[in-house]
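The structure is given below, and queries will be raised subsequently.
The complex is shown incomplete by one protein chain, all other protein chains being positioned as in the whole.
In order of appearance the chains are A, B and C, and numbering begins at 1 in each one.
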Amino acid sequence: MTKQLSASKLRSAYQRMLLIREFELRVERLFLAGKITGTAHLCIGQEATAVGAAMALRKSDALTSTHRGHGHFLARGGNPDRIMAELYGKRSGYSGGRGGSQFMADYRLGYLGANGITGGSLSLATGVALAARLQNSSRVTLCFFGDGASNQGSFHECLNMAALWQLPVIFLCENNGYAMSMPVARSIAGGSIVNRAQAYGMAGEETDGNDLEMVYRAVTDARRRAAKGDGPSLIECHTYRYCGHSRGDPCVYRAPAETVSWRKRDPIQRMRRILLTRGVMAPGEHRLLMQETRRRVQQSVAYAEADAWPKAASLTEGVFA
Amino acid sequence: MTKQLSASKLRSAYQRMLLIREFELRVERLFLAGKITGTAHLCIGQEATAVGAAMALRKSDALTSTHRGHGHFLARGGNPDRIMAELYGKRSGYSGGRGGSQFMADYRLGYLGANGITGGSLSLATGVALAARLQNSSRVTLCFFGDGASNQGSFHECLNMAALWQLPVIFLCENNGYAMSMPVARSIAGGSIVNRAQAYGMAGEETDGNDLEMVYRAVTDARRRAAKGDGPSLIECHTYRYCGHSRGDPCVYRAPAETVSWRKRDPIQRMRRILLTRGVMAPGEHRLLMQETRRRVQQSVAYAEADAWPKAASLTEGVFA
Amino acid sequence: MKTITGAAMLRDALAAELQADSAVMLMGEDIGVYGGAFGVTRGLLERFGPRRIIETPISENGVVGMAVGAAIGGCRPIVEIMFADFVTLAMDPLVNQAAKLRYVLGRQASCPLVVRLVTGGGRCYGPTHSQGFAAWFIHIPGIKVVAPSSIADHACLLHAAVRDPNPVVFLEHKRLYARREPVPSDLPDIALGTARTVCRGDDITILAWSWMAVEAAMAAERLAARDIAAEVIDVRSLQPLDMATITESVQRTGRALIVDEAPGNGGVAAEIGCRVFETSHEYLEAPIRRLTAPDIPVPASPPMEQLALPDATAIEQAAFALMGTLQ
Partner (left out) sequence: MKTITGAAMLRDALAAELQADSAVMLMGEDIGVYGGAFGVTRGLLERFGPRRIIETPISENGVVGMAVGAAIGGCRPIVEIMFADFVTLAMDPLVNQAAKLRYVLGRQASCPLVVRLVTGGGRCYGPTHSQGFAAWFIHIPGIKVVAPSSIADHACLLHAAVRDPNPVVFLEHKRLYARREPVPSDLPDIALGTARTVCRGDDITILAWSWMAVEAAMAAERLAARDIAAEVIDVRSLQPLDMATITESVQRTGRALIVDEAPGNGGVAAEIGCRVFETSHEYLEAPIRRLTAPDIPVPASPPMEQLALPDATAIEQAAFALMGTLQ
């Protein structure tokens, strides 16, 4: 079994979660204010999965994300300024404004990118793991994907190949109960995603995605298996997004009571209680952390606002390497 | 449980199997003789699956086939003359020579066609079942596919949707141990195809595909479930092709001893023994049946030889309905 | 005459088809209680029930394949692909199955299938949510391709597409969903394969479709103010093409400008350009001009996306240049 997270790790996990939450809330407002256009999918409520998983990885590891990727990116250490600038479509954005919310990456961080195609990163991640195998590298690749993405054919194709070849990849499903408006009960025959691991003879684990420590442990174990050559794992993390699927989602497909009940399992509040109980954080400290976080987010907004638009002359540059 | 097959049914099943075997052996020779060009995948050794499954269906049911489709078509009552003419590329072929071995059908028979795309008919069959549901029809659709096809993404997508919507479809996998040169052990993680049914909460059954009665029973049961609204089934039939994958396959990927050992489980010889044991066929009768079958096949060759080529002027006709 | 948006017009047309023929069914992601990502199917689930308004998991390949199967089985499925970009996952059932059935299997087979693709840029959705692929589909014999620009045509072409016995790729432009236009209460029956002349003029022919036809019409107004009479033809049916209308116009004006929002290379504009040249080269007073997006992915950044996509101003300028009157 994986050992407990240290106090400092717990603390920094909490800070990361706060950063993600505040960042996303701010993006929501910026959308409403018309400062950001296009689309963005926020992960408010899912912070523990992103941070718990990211913490279990090593620096040399890689991860791929989804359309709902800001949290994953921030959890991996992405720069909020450049993420925000990308959402604005500005020059210093991670993709120079070309990709927007669903298409940015930082390869130096091993963060291989969000993906506008539901399920699109399943095969990319598996391929990165295949490359690691070929290179005799110890790199493990983690692939975030949603419950909805698990219905794509490539889920089956990639789990099969990853299991056949015992690739060092972790398939981490953030089951937030819905794919847009489609509830899991109506989209996943048999009702369980983790059950599908069995069909491939793959290790499968189900966990509370709102419990950072449990996510951390599950991913740490999976990482160890992968690194040892014991093959891939499928982890299903149960979580919830409070926000709509994307901008302008009226959430008609779910009862407000459901959201309320999930609020009681809020990953951030839960962490706060743990930090307080374990004496990792003093009672008044939360306010300070919160202020600091908001300042950081505000700074990213200021950065994005001040940033220039991409150069018009660059429009057609860089299609080919 | 399904009741035993009557003597006359057993007899006609045997005749169908003989017809398929002789037809395929003849096609093989015609290829070598250069009478048939293009490609064809023969089902020599797999006759019991085709015939057993087809016998379990009703006239109003539908079935879809694969690239290895002659046996399925003949089992369903396809006209050998027109199948042979299609292989020759002649005018009276089922597709007027346009489709060849991998693309012919007879909708009036409910035989919806071979398919050049491995796994291509999985979604077609599921869609036909969906249509039956919408039409309140009692039609059940059976989808033949191979072990190799089960690795296509659409296998997952279709099993999932068929199970979610409890569609009247039977997924019948002819596991002949190989997809071209790829053995099941290296292509199916977990080693079993039928196990995947569980992941979708679907009925799954594994059977000896060289035993006509077992195939018949498994499909009859699945048909009953489907017709009653109890949803789809996945049936894995273990069988073997003696011949190469297609013309010119040197079979380097398997040991001759393997083929020899499967010959001992030959579906036709097995049926002959049953017919003799049960007194359904007199000892000398087999020779007569064989002669009759060869005459029938010879007739189809003569038909195809005598048939005209498609009209040149028809080349561009009929692209659109 | 009522004034109505593109999305509402499509919704009405879908409802009318569902009403008229019990074989018609809808398939797609989030088309039920959510009403579709762009609201096109809102209310249809309530009205026609879950047997006919079939909300699917995210399985584009399987869903389109099932729709082909349902069409073989006697239904008339209409599939919504939330963004055309995702049809990349469903090319096999369209190209290797649907498109081939009739030619190969003959009269026994038909495949009355409509695949609605949400296409185009202008919404800053970025490189994987702004594409169209019309050019791919015209290259596949056995598939028809239509792309309305007027709101009325959203209904007229949809009716024609649903009633057509062939697979039809129906390209809907996101920018047209919210556009409002007055529409007569009884719409004409139109045949697939007919273009629509948006405005008449004898100086230059501007060929466009989908949102670009809207931009072209705006450009024509501005050109009129500068004494250039542009004829705008909304091609609207990309396969089959109405070469009769196009040829008559180009031979009269002697000038052709073809506008396409997609990247130019290998685009529909190339096919039309070649055909115009083949049929009318002796009549041309100036070279044919293609005005398309540059050969780049569609960038998300608002000013960059705007720069990338042709618009009325670019059309006006290109037309001007073609008239030999440099600005």
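Criterion: a contact is a pair of C-beta atoms (placed from the backbone, for glycine too) under 8 Å apart; a residue touches a chain by one contact, two chains touch by 3 or more.
Values in this document were obtained by computation on a predicted structure and should not be read as measured data.
S.K.: Of the chains you can see, which ones touch the chain that is left out?
M.R.: The chain that is not shown is in contact with A, B, C.
S.K.: Please pick, from C:M25, C:V79 or C:I138, the residue that touches the omitted chain in the full complex.
M.R.: Only one listed residue reaches the unshown chain, and that is C:I138.
S.K.: Where the complex has a chain not shown, which of A:G99, A:G209, A:G244 or A:P267 is the residue touching it?
M.R.: A:G99
S.K.: Who touches the missing chain here, C:G6, C:P77, C:G273 or C:P310?
M.R.: C:G273
S.K.: For the chain left off this view, which of C:N96, C:T197 or C:T247 is in contact with it?
M.R.: Touches the omitted chain: C:N96.
S.K.: In terms of residues, what is the contact footprint of the unshown chain on subunit C?
M.R.: Counting over the whole complex, subunit C touches the hidden chain at residues 61, 85-86, 88-89, 91-92, 94-96, 99-100, 103-104, 127-128, 131, 133, 135-136, 138-142, 239, 262-263, 265-271, 273-274, 277-278, 281, 287-288, 290, 295-297.
S.K.: Under the stated touch rule, tell me which residues of subunit A contact the chain that is not displayed.
M.R.: Answer for subunit A: residues 62, 94-96, 98-99, 103-108, 112-113, 115-117, 120, 122-135, 139, 153-154, 157-158, 160-161, 164, 318-321 touch the chain left out.
S.K.: Tell me where the left-out chain touches subunit B, residue by residue.
M.R.: 37-39, 89-90, 93, 95-103, 116-119, 148-149, 151-153, 179-182, 186-188, 249, 252-253, 309-310, 312, 315-316, 319
In the analysis below, only the chains that are shown with their structure count from here on.
S.K.: Indicate which of the five shapes (line, ring, star, complete, other) describes how the chains touch one another.
M.R.: Graph shape here is complete: every pair of chains touches.
S.K.: Compared with subunit B, which chain's mean CA position is the farthest off?
M.R.: Max centre-to-centre separation from subunit B belongs to A.
S.K.: Provide the C-alpha centroid distance between subunit A and subunit C, rounded to the nearest whole angstrom.
M.R.: Distance between chain centres, rounded to whole Å: 36 Å.
S.K.: Round to the nearest whole Å and give the separation of the Cα centres of subunit B and subunit C.
M.R.: Centres of subunit B and subunit C (C-alpha means) sit 41 Å apart.
S.K.: Two or more other chains touching the same residue: where does that happen in subunit C?
M.R.: 57, 59, 61-62, in rising order.
S.K.: What positions in subunit A touch 2 or more of the other chains?
M.R.: In subunit A, 151-153, 186-188 touch at least two other chains.
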